[in-house]
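Let me begin by handing over the structure; questions about it come next.
Only one protein chain is missing from this complex, and each of the others stays in its spot.
When the chains are written out, they are named A, B and C in that same order, and each has its own residue count from 1.
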Amino acid sequence: MSSEKKQAEMIKEISGVNPLKCMKCGKCSATCPSYNEMDIKPHQFVSYVINEDIESLVNSKSLWKCLSCFACVERCPRDVKPGKLIDAARQVVVRQRSQDYLKADEIPELLDPELPQQLLVSAFRRYRR
Amino acid sequence: MPLENKEFKPKIVAFCCNWCSYAGADLAGSSRLTYPADVKIIRVPCSCRVNPMFILRAFEKGADGVIMCGCHPGDCHYSTGNYYARRRMTLLFSMLDYLGVENGRTRVEWVSAAEGVKFSETMNSFVEKIYSLGENVRLGDLRCKS
Amino acid sequence: MQRIGVFVCHCGSNIAATVDVSKVAEMALMEPGVVHAEDYQYMCSEAGQAKIAAAIQEKGLTGIVVCSCSPRMHETTFRKAAERAGLNPYMVEIANIREHCSWIHKDMEEATKKAVILMRAAVAKVNLNTPLQAGESRVTKRALVIGGGIAGIQTALDIADAGYEVDIVEKTPSIGGRMSQLDKTFPTLDCSACILTPKMVEASAHEKITIYTYSEVEKVSGFVGDFTVDIRKKARSVDMNKCTGCGVCQEKCPSKKAPSEFNRGLNTRSAIYTPFAQAIPNVPVIDREACIKFKTGKCGICSKVCQAGAIDYEQKDEIITEKYGAIVVATGFDTINLEKYDEYAYSQSKDVITSLELERVMNAAGPTHGHLERLSDGKAPKEIVFIQCVGSRCADDRGKPYCSKICCMYTAKHAMLIRDKYPDVNVTVFYIDVRTPGKNFDEFYRRAVEQYGVNYIKGQVGKVIPQPDGKLLVQGSDLLDNRQILKEADMVVLATAIEPNPDVRKIATMLTASIDTNNFLTEAHAKLRPVESPTAGIFLSGVCQGPKDIPETVAQAGAAAVKAIGLLAKDKLMTNPCTAQADILLCNGCSTCENVCPYGAITYEDKEVNDHGIRETRRVAVVNNALCQGCGACTVACPSGAMDLQGFSNRQILAEVDAICR
Partner (left out) sequence: MQELINRAKELLADGTVARVLGWKAGDLPYNPEPAYFESAEELKDFVYNGFCGANLSKYMIEASKLEGKTMVCLKPCDTYSFNQLIKEHRVDREKAYIVGVGCKGKLDIEKIKKQGIKGIESIQGAEITDDAETLTIQTLYGEKTCAYADAMLERCHVCKGKEHMIFDEQIGESKETKDAERFAEVERIEAMSPEEKFAYFQSELSKCIRCNACRNACPACSCRKCVFDSNKFDSSQKANVDSFEEKMFHIIRAFHVAGRCTDCGECSRVCPQGIPLHLFNRKFIKDIDALYGEYQAGADTDSKAPLTNYTFEDAEPSIVGKRG
């Protein structure tokens, strides 16, 4: 199995998603609050996984722009859960050592004092190595 | 076919439902699609008519393989018969396997009235399997075998 | 002991070329019970049949085996031949030595051996055959149609035109159904009422049709040809014989706050009401929940103003019991509840409406008298967004997994009608796929796009956000342009999925008609028997079987009528004698068989039995031969072997097994 295929399989396994169920209705993209920040749009995540183009997916901005708000998961009529796919893609990256998006010492200066603690905790959960 | 089995002529019973598989067998016939003469077909109205007793009895009397064919799930003439048959046969086959009977001796295959080719292919592969397993010694009345 | 004759057919050279037919006949004589065996060129020919008849008579045969082609080919032929010669037709068995032998084997010795074994199995079976009599049951020449929408009306008219009595039972106060709520119909854009009301009038005037409105089916017993049905005629509080339909009562009724069902709750009606002006019968009903007289005991205005003296506050529900030969289900559909689709803000804004509500808005008799306006403030909308597939094609439990089929077409219709009447209004349709198979359907949709400038966007809407100024912010995606769209709209119309009328579950249970996971009634065969239920005598008309548009519904209604007529035209029903039979001495009364019977043919009764001198009352299985189709599911489910199948009995099949394995 090529490594791309392996990674696609891994994403499917981690997310528990069957991308073939997608009907291309676009409701995920329609509902996404980070849509404009993303280079690869939520509905495209699904096609990227189907086409096994994981390289592009893991190098995309979208990977770090998705808020994991799961609005797309909630509203997807086909139970495809694009949010879970991107979450899984993120997992594939963070599972490799030193692929962190942020270094620990970069964080303090990025912090907004108004930021709720809870958000920080959830962010760490998502981005930590 | 292995040489040492040259003398071995297996007895194979096929239960076929009247509406799909028996018609599929008819189609195999009218299309002249051959399969070994070891297979003998018994017509039943539906796969759900096949009682595990029939299958065990066949083995008791010396059958070497028993195959049951019915309509594809969802296509049963009686709407739901093959669903019941599927559960019954799954459990029965599992029990036979548990008792140490080679699981290749029993098979269920869904064959529609249009699948003459599938019928003949199924029978060919089943018979081949039975030849490879050889004579049924684990089930059956051993007196019949002498 | 049977006296069996074996007849081996050459089928020209079809059999004889590979099977030594005379050898088969010769071997047959060695089988137990066989007293006669012969082979002949063509057994199915006149001469061949004559040979069988002669042998039956001369040798006093009690059973015959014909070794020939498939029983699917000539079993009936030989059974009839035997019957003509005085033998019970079910004493005939066929050994299929053509399709299952001569045609597939090349080696003569091998094929002959197999043919002999097949002959033996058939002989072994015939040895255990018993004469079977096809039962007869009478047919009541009257049909019941449940549901008075276009499907029910059309079915009733077709059956009545064939000369049979038909009763329509309709739950609401008037027949007409969903179609009466529609404004225009695709693809020709005729006015729905203009084509429906004449049919309603025709049905009510037809001498063979009796209409029970404001009535429900309460109980069904019996079986094909002989159903007994209790119909509850709910108290109307108005004497149908006296009422002249003048309408004064409705005008004077002081209670006018009840939501109008006909207008989908978009406006209100009086407590005494007819659902719509063209209602049939044109006799109002008092809604006792809303009526002041019923709630407080004071009022009685309708009674005072009624010149005919038709108001009857004392009226009670009435149960009518009637017999029917056939029952047609035409219970139709409703739109799904949108509770779980809060992202579309249906519950938050009056300007987010379903397509069926839009029909009422567009209709001259509707809440806005046909003016397109926002229901919140009555302003004319400038920007309308349609959202397709709301709840359809949905894999989770919020919606329905199927395509509702009619939405693409009615949305195109709505879009077109709006653009036609209000050219300054912008119309946008968000769609996943546009599905328009059907005569002149795609042309219709293309006209909406090309001629009327409806803006179709491939992509779903994620959410609708009501704005403080009353506008609706629609956030959708355009998959072809790969962008997210934010659009301000004045009105949003949801193409809401349709589902079978919720009452259908109850009705199906009463009829023992099967129903699928989506509550659509199951047809006897998806392709070949689409308008019949697997339960004999029950027919399906309209959307209760699956989503359909009007032309399809009418076509299916006619088909269901033809099937019902085919049944009613018979004086007696011949029943298949190969049915299950319960041996009441062996029956445990455990209900296992009842649970696997697809036809509801098995019931349990307390019966007096005499079990070797022990007299007692036992709960035992009883098979209704008119309902049983002979699948045999019960025979295997029965642990005690009490249930057996005539014509395919346990012992017969075992005899075949034994003969083959001998």
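Here is the rule we go by: a contact is a pair of C-beta atoms (placed from the backbone, for glycine too) under 8 Å apart; a residue touches a chain by one contact, two chains touch by 3 or more.
Keep in mind the model is a prediction, meaning the values are calculated, not measured.
Peer 1: Considering the full assembly, with which of the depicted chains is the omitted chain in contact?
Peer 2: B, C
Peer 1: With respect to the chain omitted from the figure, which of C:E339, C:D469 or C:E616 is a touching residue?
Peer 2: Here the residue in touch with the unshown chain is C:E616.
Peer 1: Spell out, residue by residue, where the missing chain touches chain C.
Peer 2: Residues in contact with the chain left out: 583, 585-592, 595-596, 604, 611, 616, 619, 637, 639-642, 644, 650-651, 654.
Peer 1: Could I get the residues of chain B that touch the absent chain, sorted low to high?
Peer 2: Within chain B, the residues touching the omitted chain are 51-53, 56-57, 59-60, 73-74, 80, 83-84, 86-104, 106-108, 138-143.
We take it that only the chains that are shown with their structure count from here on.
Peer 1: Examine which chains touch each other and state the graph shape they make (line, ring, star, complete, other).
Peer 2: It is a line, because the chains touch in a row without closing up.
Peer 1: Find the chain most remote from chain C, comparing centres computed as mean CA coordinates.
Peer 2: A
Peer 1: Which two chains are joined by the greatest number of C-beta pairs in contact?
Peer 2: Greatest number of C-beta pairs in contact occurs for B-C.
Peer 1: At least two other chains touched by the same residue of chain C: list those residues.
Peer 2: none
Peer 1: Could you tell me which residues belong to chain B and also touch two or more other chains?
Peer 2: As it turns out, chain B has no residue touching two or more other chains.
Peer 1: Which chain C residues qualify as touching chain B in the complex?
Peer 2: Against chain B, chain C makes touches at 70-73, 96, 98-101, 103-107, 110-111, 113-114, 117-118, 121, 514, 522, 524-526, 534, 578, 596, 598, 629-633, 635-637, 645, 648, 650, 653-654, 656-658, 660-662.
Peer 1: Of all residues in chain B, which touch chain C in the complex?
Peer 2: Against chain C, the touching part of chain B is residues 11, 13, 18, 22-23, 25-26, 28-30, 32-35, 37, 40-46, 48-54, 57-58, 61-63, 75, 77-81, 84, 88, 120, 144.
Peer 1: In their shared complex, at which residues does chain C touch chain A?
Peer 2: By the definition above, chain C touches chain A via 343, 389, 393-396, 398-399, 432-433, 458-463, 475-479, 482, 484-485.
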